[in-house]
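To start, the structure under review is shown below, and the notes come after it.
All protein chains but one are shown in place.
Going by the order they are written in, the chains are A, B and C; count residues from 1 in each one.
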Amino acid sequence: MTFEDLHLGSIVVSTVRNAPVLLFAAMAGLFAERSGVIDIGLEGKILASAFVSAAVAFTTQNPWYGILAGIAVSVVIALLQGAIAITQKGNQLVAGIAINIAMSGLTFVVAQYFFQQGGRTPDLGEARLGEVVLPGSAAVADVPVLGWIWTQLLGGHTVLVYAAFALVPLVHWVLYHTRFGLRLRACGENPHAADAAGVSVERTRYLAMLIAGVLCSFSGAYLAIVQSGFFLRDMSAGAGYLALTAMVFGNWRPFYTFLGCLMFGFFGAVQIQLEGVDLPVVGRIPGALIQMVPYVVTVIVLAGLMAKSVAPKAIGVPFVKSR
Amino acid sequence: MQPAVEFRGISKHFGAVKANTDVSFTVAKGAIHGLVGENGAGKSTLMSILYGYYQADGGDILLDGQVRQIRSSQEAIRLGIGMVHQHFMLVDNMTVLDNVMLGTEGGFRLASHRAEAEAKLREICARYRLDVDPLATIHDLSVGVQQRVEILKQIYRSANILILDEPTAVLTAQETESLFEILKLFKEQGKTIILITHKLQEIMDITDTVTVMRAGRVVGAVETARTSKEELANMMVGRPIENNLPRAPYSPGKPVLEVKGLQLKDNTGVSLLDDIDFTLRAGEIVAIAGVSGNGQSELMEILSGMRLPTAGSADFEGKPLPFKRHDPDGLPLVFRDLGIAHVPEDRLRDGVVKNFSVMQNTFLGYQDHIKGRWGLFDFKRIAERCAGLLKEFDVRPPNPDLRIGLLSGGNQQKVVIAREVLAKPKLMLVGQPTRGVDIGTIEAIHTQLLALRDAGVAILLVSVELEEVRALADRILVMCGGRITGELPINEFDTTRIGLLMGGTHKS
Amino acid sequence: MTTNDLPRWATAVALPLLNLLSALLVAALVIHLLGEDPVESMHILINSAVVNPEGLSYTLFYASTFVFTGLAVSLAMHAGLFNIGAEGQMYLGGLGITIAMLAFDATLPWYLLIPAGMLGAALFGALWAFVPGYLQAKRGSHIVVTTIMFNYIASQLMNFVIVKFLIPAGEQNTASRVFSQAAEMPRLSDWFPVLGDTPLNVSFFLAIIALVIYGVMVSRSSWGYKLRAVGLNKHAAHYAGVKISAMIVVTMLISGALAGLGAVNSIMGSTHYLSLNFVGGAGFIGIAIALMGRQHPVGIFLSAVLFGALTQGGFDLSLEKPNIPPEMVIFIQGLIILFCGAMEYLYAPVLAKLLKGKQA
Partner (left out) sequence: ADPKLGIVYDAGGKFDKSFNQSAFEGASRFKKDTGINFIEVQASSDTQAEQVLRGLARKKLDLIASIGFAQTQAVQKVAKEFPNVRFVLIDGVAQGNNVNSVTFKEEEGSYLVGVAGALASRTKKLGFIGGIDIPLIRTFACGYAQGAKSVDKKAEIVQNMVGTTAAAWNDPAKGGELARSQFERGVDVVFAVAGGSGMGTLQMAKEKGKLAIGVDSNQNHLYPGTMLTSMVKRVDNAVYDSFMQMKNGTWKAGVTAKGLKEGGVDWALDANNRKLITPEIEKKVLGARKDIIDGKIKVIDIRTGAACPA
């Protein structure tokens, strides 16, 4: 295989297809953190919703019930996190990490108890989400370029992929062009100011956590119901942390965060294609080293281009009323 | 006529602290009512109860004769109460417009209400002659303008009762004046204003009635016209306040600091300091007067090693100060070791670590000087020294283990000043030493600074308070636009002339 | 949430105990749902983790590693740096040991070899923390992100190095060769046979010493004072003359070195070879320990022992109770962190009310 064999088209499509897991989670994190609550517990929520949505989808043989159940669980966890961060005024980092660890254990235990397959759910089979075939796909399928764009790049994905991409402008709109967004940002920046202006910081933050719970659940559902077709222990494999990274990378702004997610997807796809390829000059790079590509690139980009990320000022600080 | 606000037997305690005890007084509709008292007297607590932040342990609040339960700021806002907090309640990275709209957006979609709000805001600005750009971002604005934004917020919400907690603490004389103009306009419209301030002159200038608090209780309520500053001060502190503190005759020694052609440009190339030259001698206090934001802060930062000049030099005791090339990291320690002490302007940001105890804050910057055996802290010695310091400088409460963040601003300031004084410096840089501090404490701080001067220390004082400048300085430098626009000895003190120089009229 | 109203013993002892009990109660509920006897299970857990001397010895063995990773995270936390990279730093520390051993274990006597291994561990751990520290100090690159990235990079690098260079020819096991006996940390069971044949070794004392040094340095030295000032208020630290960039870099170097030293217990104290993924999450547990222990040496020690006990007791539990998979322990760990670390004041209002009622 040679360098020319890199399939750019396939890289792009793969980027698009891999983005939703990170995208949903990163947008979830965005809501939580812009409201001032650190959400290091994305990983746990992804895992819990992945398990529950797979389990319910399998049991009911209906992916939509699975997704709904996943939402419910993820929301419950997010609200628990909210209760700790907002009402209890506990340590938000600890809460997030605790949730990640607890979910990693609990999903296995419960899955094992119900399905007896080593913490795996049975194959969903028909209970997975189908791919959307755009109208006219058959007609253009053989047209060069256009056919590829229509059937593979734009078409041929599940609805969740479209939802994930549509989410970015939506989140942007909510954040910057609605009352809720204004209040949310104020709570994350200076909750005392929001409070003095008559905004209920608690309610705003709870709402943000609720939204975070809902969005995060799609990440898990996508992983289980779309990408894999079953649940497997620890299947989130660090996606929550990567989403968090993308968000920090994107300076807590939806569009840049989106770029961060795409960057991980893109370099992940490039890395897949680079494995075993003879590159000019360097020759064949060992697989383990090629796997570094997305991470090394992130560090370089962070160090070189986007120095100084500025977190919402009040992030992680419990809001205590006082002047 | 019904009073606008009536407090009836309000009590509030925090743990063992009785912040308010049986506080009762009334505020007449359409009046400007002053509220004065020492730091920690309970003024802010009382206002916070009125604004719904705290619930009183006992007592009632009556608005227009009706008992009201105010459980949250939302309810207070609904009842037409507005509050301008001492620490601005603004979201730094948002525009003025967004800050004003926050909480009263008008609907879910901002876009459909923004234009309307902006028009209304511009109209208010015009009517009240407030010069504020609605689309400017808060962190680009000076404190004075931020203050105006706070006022704007209240006008926008058409608050009928306006609480201002030490609004003038960070304002210049001109800014204060224009604030008072607005308050008078308010009053004409029949609105009620409660004004907290430590500056008794302001009380005399603008209020109709005044309530004095001490240790959580009301100790006096008078009509302003029938009282005097001296009487108020006496009521507040429980003893007369000395206006003219004794000082040794002016006999400056050898030059301690010679600043030569100091320049500073920010990274966009804008000049912040330009060609600063002056000399400071042992045993004199030189005050830099000027509207804040004209380079005084930067000058102090450079002289204390916190910031590097882009050009120029400064000799300290005949030797040039060792400015580094690129990075001021660590430089303040070098300067301090030379004998330069610094009371920073923004004490909460630079001067103290809020989450350290009072004791730990008494050696911030001098941490390397207090090593005992093994190079470790000798806590016994530190504690002894700290106890002495708290006593000598009358820090209240004199509890060394309290987080300093829990001390009132005035007492925090006493700790900072004590720390710097006890370092026995040769040069003392003092920025806004009495901001937000009550008159009793001001007296104490001024006494300390004068004693230092009399002991032969050179003091460079930055203050926007002309009263303070007059009380302390031997010589006055006036700064404007990053330049020194004039110099005059204290016996030629002249408010009008200084005002002109501060406005930029060049050396005459 | 105010604890002002509570006496010291209540916040220091009663609340943590109540929280621990709550966590165990939830765990017991799940165990009951799985069809096992919770009381018996708890009995097994406690018996095998602390009562039985051999079990206790294993508990302390695991705790020794956790103390180091916990210290690594705690120290950085004091400077306001959230070092998520202890996992990777410890992994690299293992490489440092291995290089020292491969080079010297045939020639040096034990009293030189062990310090050499420790030096290698500290050096490589520090090295791996240096880049994120430097980037944070000089470029403002968010340390959380860079340390997460460096964990991934570490595992890829180590995979490469072990497979390519360290596996002895003809061996299956993805591990280096076994080091010579001179490189073994002396075991405590050599002096206290009651501990049984367990890997508990002098690293445990090293951990205690590290805790003491950490405690003294952080709260009684001017360096520690500056460290905390940087973490609490950078402006004031600058005012106080602290070289902030240098402080950040140095703190990360020490933090990385501490994480690296965690490998000493695992490798020189137990396995005597470097293997793929030998860290096994100890770095992440370090985060939990630092947070739960409030970065206080005593707190770190207690948390480390608690997690050591869970590792050991949970292992025996799953051994004796086939219906309770090892993952159950992970869940219990999460619960304990949740209750003791995040919801620490859950019972404060209740307790305050109870106490008040008594006084009145």
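Structural remarks
What we mean here is this: a contact is a pair of C-beta atoms (placed from the backbone, for glycine too) under 8 Å apart; a residue touches a chain by one contact, two chains touch by 3 or more.
From a predicted model like this one, the values you see are computed outputs, not experimental measurements.
Shown chains touched by the missing chain in the whole complex: A, C.
Among A:26, A:194 or A:235, only A:235 touches the chain left out of the display. Residue-wise, the contact with the chain that is not shown comes from C:266, picked out of C:189, C:266, C:303 or C:333.
Residue in contact with the omitted chain (choice from A:163, A:272, A:296 or A:317): A:272. Residues touching the missing chain, restricted to chain A, are 1, 5, 7, 9-10, 13-14, 17-18, 21, 112, 117-120, 123, 223, 227-230, 232-235, 237-238, 269, 272-273, 275-276, 286-288, 291 (touch as defined at the top). The missing chain lies against chain C, touching residues 58, 61, 155-156, 158-160, 163, 167, 169-175, 178, 197-199, 266, 270-273, 275-278, 280, 315, 318-319, 322, 325-326.
Heads up, the rule we're going with is that only the chains that are shown with their structure count from here on.
Viewed as a network of touching protein chains, the structure reduces to a complete graph with every chain in contact with every other. Among the chain pairings, A-C comes first (most C-beta pairs in contact). Chain A and chain B have Cα centroids separated by 46 Å.
Residue positions of chain B in touch with at least two other chains are not found.
Chain C makes touch with chain B in their complex at residues 4-5, 216, 220-222, 225-226, 228-229, 232-233, 235-246.
Against chain C, the residues of chain A that register as touching in their complex are 84, 88-95, 97-106, 108-109, 112-113, 119, 233, 238, 241-242, 244-245, 248-249, 286, 288-289, 291-292, 295-296, 298-299, 302-304, 307-309. Against chain A, the residues of chain C that register as touching in their complex are 1, 30, 33-34, 82, 131, 135, 139-142, 144-146, 148-150, 152-153, 156-157, 159-160, 163-164, 284, 287-288, 291-292, 325, 327-335, 337-338, 341-346.
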